[in-house]
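Apart from one protein chain that is not included, each protein chain of the complex appears where it belongs.
When the chains are written out, they are named A and B in that same order, and each has its own residue count from 1.
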Amino acid sequence: MSESSQASAWSVREALDRDSLHEQYAEHDQQRESAKLGMWVFLATEVMFFGGMITGYIAYRDAYPAAFRAGSVHMLFMAGTLNTAILISASLFVALAVHAAQLGERKTLVWFLSIAMFLGVCFLSIKGYEYYEHWVDHKVPGPSFQWDGPDPRHAEMFFVLYFFLTGFHALHMVIGVSILAFIVYFAARGRYTPEYHNPVENAALYWHFVDIVWIFLYPMLYLIGHKHV
Amino acid sequence: MATTGQLEVTGYDDFINAKSGIKSWLFTTDHKRIALLYLTSITFMFFIGALFALIIRLELLTPKGDLVQADTYNKMFTMHGLVMIFFFLIPSIPAVLGNFLIPLMIGAKDVAFPKLNLLSWYIYDVGAIMFIYTILTGGLDTGWTFYTPLSTSFVTSSVVVGALAIFVVGFSSILTSLNFIVTVHRLRAPGMTWGRLPLFVWASYATAVIIVLGTPLIAISMALVALERIFGIGFFDPLLGGDPLLFQHLFWFYSHPAVYVMILPGMGVISEIMTCFSRKRVFGYKSMALAILGIAVFGFLVWAHHMFVAGISVYSALVFSFLSYLVAVPSAIKVFNWTATMYRGSVYLLTPMLYALAFIGLFTIGGMTGLFLASLGIDVHVTDTYFVVAHFHYIMVGGMVTAFMGGMHFWWPKISGRMYPEGWGKVAAAIMFIGFNLTFFPQFILGYVGMNRRYWEYASQFQVLNVLSTAGASVLGIGYLLPLGYFAWSLRYGARAGNNPWNAAGLEWTVPSPPATHNFDVTPVVTSEAYDYDQLPKDIVVPREASVVGE
Partner (left out) sequence: MFPLWPTAASTISGEVDALYLFLISVTSAVTLAVLCLIVVFIFRYRHSKHPVADQVSGSVPLEITWSLVPLGIFMIFFVWGATIYVAEATPPKDSLQIYVVAKQWMWKIEHEEGQREINTLHVPMNRDVRLTMISQDVIHSFWVPEFRVKADVLPGRYTTLWFRANRPGKYNLFCSEYCGTMHSGMIGKVVVMDPVKFQAWLTGGGEMGSFAATGQKLFQELGCTSCHRFDTQGRGPNLVGVYGKPVLLDDGSTVIADDAYVRESILNPGAQIVAGFKPIMPSFQGIVTEDQLLSLIAYVKSLATPEEQEPVSNRPPVPKTAGGTEVQ
């Protein structure tokens, strides 16, 4: 076990007290590993959740490839690409934040998580802007949908999938940003040390998962029709 | 409630008496208390589901629809199915017996995430309240299967709230399963290797894995139906190029594994009972564990056998029929192994054993009729008829509920510290068995001869068999009400159980009844295999006298 860095004033023993050993556990290691396994199992359920919708996407795209390509052309390519870069950067900062936590560098930890949160909020803002543009452009499915190409019904289906997939993803982004907010709060108060920073790692796992979902969504939605590709 | 008599005898605080007051129960993190909280909720929901069943069977006494209107009848069978499946069968054994027993069986003091465990129960209650709200605001008449576009574009009942209720209660089981998986992986006592786990733990673990992987699919199916209704956009609407069959695939991808979620814990219970009441190791422990895993894995590969006439390709149908036969093999192995467990054993026909034997008989019949349904040529004729209804009730009620009752009787002494009255136990088991067969066996005949399921009115030549079925249902109802009565009676007047009234194997029987809140004073170290009945007393001596009447 490394010593706490100079950034943290807590001693190892006090840090262990922070991480109280719950009654059903025999050792801290066991407790920590359990929390991590729990998060991985939860992420498995999330994979299946998005997997269901992605299955729907695959089914409909296979049936109506031309309409889906045409729909994809209406995506805001720059916004989506920028968002992808933003999200990947955010994940980088989260990963670096975990590293800082492992080294006990409190200030770095707080900064990096805050940057990641900020990037997350940027992502959501850009997404909100995209949704607004789609609304103005009459591309929101429902009574206001307008399409002047061939095959309007199937083009609308593309947009149904777009809004469902990115909508659920955005919901998970909001949850992810909120979780990071909690972690930042506790990190600022010196709660995490090299010996105990489990919540940081688990929060990072969740964040990375939400990022990976986007890595799937971006090509599925933005790249299949675009002239740039 | 049981008072401090036990304290005087053993000098410990059992989990029931450790803390008192409603708040100590509603904010508990003790897995045993949470198990009892669940028992209360699911029993309540069971009665609601049973009420719907009663109305169905009363209506079906006559061919014409003369008890309730068509729309009402359609709501009855829809909500009977939804309540029984999502609010009773799926949580029952895992949330009640699993919660209570898994930490005890593996030598742990609690589950991995006790607070999450309590949260699971609250989420269940939210889902249940949402569903009751659905019932009270017009009900649901989509069929429990919610097929589109009927559910998305045509019915006017409370689909959105109902679908979201299912969405919510799904999360309850996901979190419980997450807890069980981590618990079994990480909290086993020293020496409790995977190869020494009781089969109930194996079954609960496999069930938890299915739930974790499958439930999100019902969540997304329900969410999409709700979104389609709320926003008026057609994900499954053919007018938009949507495919109603996509809904069926997404729905059944969960709902088929769900039936294994329902039966596997029951199978785990049966293994515990059969071994104890044959005073023997289980026959073929390894195969039994592998069969459990095999059922879980193959259970994910067969969903489209619910869609043989739905418009899938012939090629798909052939594949799914074939796979459905593969999944039947591990179930058959289990039945043979249970039977072989009795071979050269020393059999006691006490109430839990009667339920276990009933399970084997009824599950076998249910499983055999599954072989009929897996055969494409037969399925075309009997799908959507009472043949299917009989098949799944044999497995769900004859199998699962019977196992639940058997498990409740087997572990009642451990949970409450009291013995139920054995004589009444046998009577109730027999009544249940007779009532059950009378209710559901005629339905196999009805199905093949031409009676559809979900029919408010039916052709008059089917009446005799329907009357038989309804008669059976009343008998079955009595069989289920009796235990409620004598379990309650036993809390006050039942004989004190002691640690191990059955002289059973398993760590849960090494601690007092009821157990202390922290389960074990000292973490056990396990050195023997599961079901080491050669190390235990040969006899079962059931405590019969109540030590102090009324106290």
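The rule we apply is simple: contacts are C-beta pairs under 8 Å (C-beta built on N, C-alpha and C of every residue); 3 or more make two chains touch, one makes a residue touch a chain.
Keep in mind that what you see is a predicted model, and the values were worked out from it rather than measured.
> Which of the chains on display does the removed chain touch in the whole complex?
Displayed chains contacted by the hidden chain, ordered by label: A, B.
> Using the document's definition of touch, tell me which of B:Gly232, B:Gly311, B:Gly423 or B:Gly485 contacts the absent chain.
Of all options in B:Gly232, B:Gly311, B:Gly423 or B:Gly485, contact with the hidden chain holds for B:Gly311.
> Pick from B:Ile365, B:Met408, B:Met432 or B:Leu476: which residue touches the chain that isn't shown?
B:Ile365
> With respect to the chain omitted from the figure, which of B:Val161, B:Leu301, B:Ala328 or B:Ile434 is a touching residue?
Result: among the candidates, B:Ala328 touches the missing chain.
> Consider the whole complex, including the chain that is not shown, and state which of B:Tyr458, B:Tyr480 or B:Trp502 touches that chain.
Spelled out, the listed residue whose C-beta touches the missing chain is B:Tyr458.
> What residue numbers in chain B mark contact with the hidden partner chain?
Residues in contact with the chain left out: 65, 70-71, 74, 141, 143, 145, 147, 149-150, 153-155, 238-239, 241, 243-245, 278-287, 308-311, 314, 317-318, 321-322, 325-326, 328-329, 332-333, 335-337, 339-340, 342-349, 357, 360-361, 364-365, 368-369, 371-372, 374-381, 383-385, 445, 448-450, 452-459, 461-465, 533-534, 538-540.
> Which residues does chain A use to touch the chain missing from this display?
64, 66-67, 149-154
We adopt the following convention: only the chains that are shown with their structure count from here on.
> Give the list of chain A residues in touch with chain B in this complex.
22-26, 30, 33-34, 37-38, 41-42, 44-46, 48-49, 51-53, 55-56, 59-60, 63-64, 141-143, 153-154, 156-157, 160, 164
> Taking the touch rule as given, give the residues of chain B at its contact with chain A in the complex, in rising order.
It is residues 103, 108-114, 116, 174, 178-179, 181-182, 185-187, 212-217, 219-221, 224, 227, 231-235, 239-243, 246, 249-250, 253, 518, 523 of chain B that touch chain A.
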